[in-house]
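So the structure is just underneath, and the comments pick up after that.
One chain of protein is taken out of this complex; the other chains stay put.
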Amino acid sequence: MRRTLSITTAALVLAAAVAGCGSGGSGDTGATDGAAAAAEETTLTVYAAASLTATFEQIGEEFEQAHAGVQVEFSFAGSSDLVAQIQEGAPADVFASADEANMEKLTADGLEGAEPVAFASNTLEIAVPPGNPAGVADLDDLAGDLNLVVCAPEVPCGAATRKVTESAGVELAPVSEEQSVTDVLAKVTTGEADAGLVYVTDVIGAGDEVEGIEFPEAAAAVNVYPIAPVADSANADLAQEFVDLVLAEGGQTVLRDAGFAPAP
Amino acid sequence: MAAPSGRVGVPAWIFVPAAAGAAFVLLPLAAIVLRTPWSRFLDLLVSPASVEALLLSLRTSGTSTLLCVLFGVPMALVLARTTFRGQGVLRSLVLLPLVLPPVVGGIALLYTFGRRGLLGETFEVLGIQVAFSTTAVVLAQTFVALPFLVVSLEGALRTAGQRYEVVAATLGARPTTVFRRVTLPLVLPGLVSGAVLAFARSLGEFGATITFAGSLQGVTRTLPLEIYLRRETDAQAAVALSLVLVVVAILVIGFARQGRSSL
Partner (left out) sequence: MTFHYDAAVADRGVDLTFDIAPGRTLALLGPNGAGKSTALAVAAGLLRPDTGRVVLDGRPLTVTGHDERDVLVAPYDRQVSLLAQEPLLFPHLSLLDNVAFGPRSRGAGRAGSRTVARRWLGEVGIAELADRRPAQVSGGQAQRAAVARALAADPRLLLLDEPMAALDVAVTPALRQTLRRVLADRTVLLVTHDALDALLLADEVAVIEDGRIVDQGETAQVLAQPRSRFTAQIAGLNMITGTWRDGAVLTPAGLRIEGRPDGPVPRTGDPAVAVFPPRAVSVFLDDPGGSPRNALRVTITHLEPQGGQIRVRTEELSADVTPQAAAELDLAPGSAAYFVVKATEIAVYAT
């Protein structure tokens, strides 16, 4: 009896302590924000795939300029992580996925506020270190004796890689199957890998650190980015307006500049 | 020996925060057990990817523990038994991996043993490629685990003191004999617990490995990397593998406790 009591007490104390931390923290920020800014300020929370970081931050600024008193906050991460968080009740207003599979997880749970719309697409490209030390020219060269790094088939860029190689009939022997496209890019920029398969946007984003080599077989796997407002959003109208901006000329220009292709 | 009135220094209220702390550690473990998909557990466990990841983890952790002992014992002895200029600074630097985020360790290793790293070109000339190899996994694990062994053993050496070593020397034992027949047996419990800590740390190593070694089934994808990757497509499988890692860790700790008590 004593024992159960003390465990219950412990759990309560722990819960209270954790709750105290949480409410204390947000209460503090709320207080300072409230004192400093107008009371009617609203926050739009956008969950977006990590590959959209640069473009969406720019679009977010445009959105804030067009909507006084609105602040856009982003959470950038892997699409599957973001879906999992939304499924667990994370307060997202908008979700932009790097692939259709993860968006389907959202719609399967009925968590979309409107029909998802494709807003951009991306294709694979070969990334090599500056100077292209292994002399890679096309997809077939990747099957040769070199340090090739790709995404693991479990993640979207890896699925795309598999689709491309299967349709092209090329058998690759990578030295590593990375967790994310960022990891692949890092292995190429540090020169550890002679070549990696990443997205066109990644090559452009990396600037001078890598060289990109387009290859025609990439057309077999066009990665489509869908976006949708999240169901039960407190700012449903604003969420829809954000989606509209991404689809409009303003958003599309930003995306195009970063190397994204228009949605098919 | 009985512990008479052992509770004189333990106020009743202390059990509340102690139990809260214990619950904080144990509840997540319970959560893993509760979420484990028992119906598919065996299938998940014996899948080639899981088995290869587990075997690779055990093999690399074993190797890195061995390396930790080979290098850590001399390091601990030098730190505990000698004095030289800059020793304090050196100790702090050597123990740095204890507090570094492992990903930082991975980056540091990359710029040391990678192709363009400090030693990478030398290795390249010798025809050895470290990156993307199982060797890289072992290096990453050794890097993060070595300080655990050194700290644990240095403490044991300081506690044991030098008196037995002095006696052995005056009995005519050369330093190597003293080390082998007196010092090592005296600190064996400390060495064992240090090695177990190092093994456990190696087993759990993730950040430095993924940064430095890459991830390829059977070569560099250890169990933690496999769990992280499996999360992408099959969260239940990740939970099942996590449970495997928890069980292995518990076995290791249990083995270490038994080993210590028999000494």
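Worth a mention:
Should a chain be cited, it is by its letter among A and B, assigned in written order, with residues numbered from 1 in that chain.
Just so we're on the same page, contacts are C-beta pairs under 8 Å (C-beta built on N, C-alpha and C of every residue); 3 or more make two chains touch, one makes a residue touch a chain.
This structure is a prediction, so every number in the text was calculated from the model and none was measured.
Across the whole complex, the hidden chain's contacts among the shown chains comprise B.
From the options B:Arg7, B:Arg85 or B:Arg163, the residue with contact to the chain not on display is B:Arg163. Touching the missing chain, out of B:Ala140, B:Val182 or B:Leu223, is residue B:Val182. Residues touching the missing chain, restricted to subunit B, are 163-164, 166-175, 177-178, 181-182, 185-186, 188 (touch as defined at the top).
As a convention for this text, only the chains that are shown with their structure count from here on.
Per-chain CA centroids place subunit A at a distance of 34 Å from subunit B. Contact residues of subunit B toward subunit A in the complex are 15-17, 19-20, 22-24, 27, 110-111, 114-116, 129, 131-132, 210-211, 213-217, 219-221, 225, 228-233, 235. Every residue of subunit A that touches subunit B in the complex is listed here, in rising order: 6-7, 9-11, 13-14, 17, 78, 80, 84, 147, 149, 152, 154-155, 174-179, 183, 186-187, 190-193.
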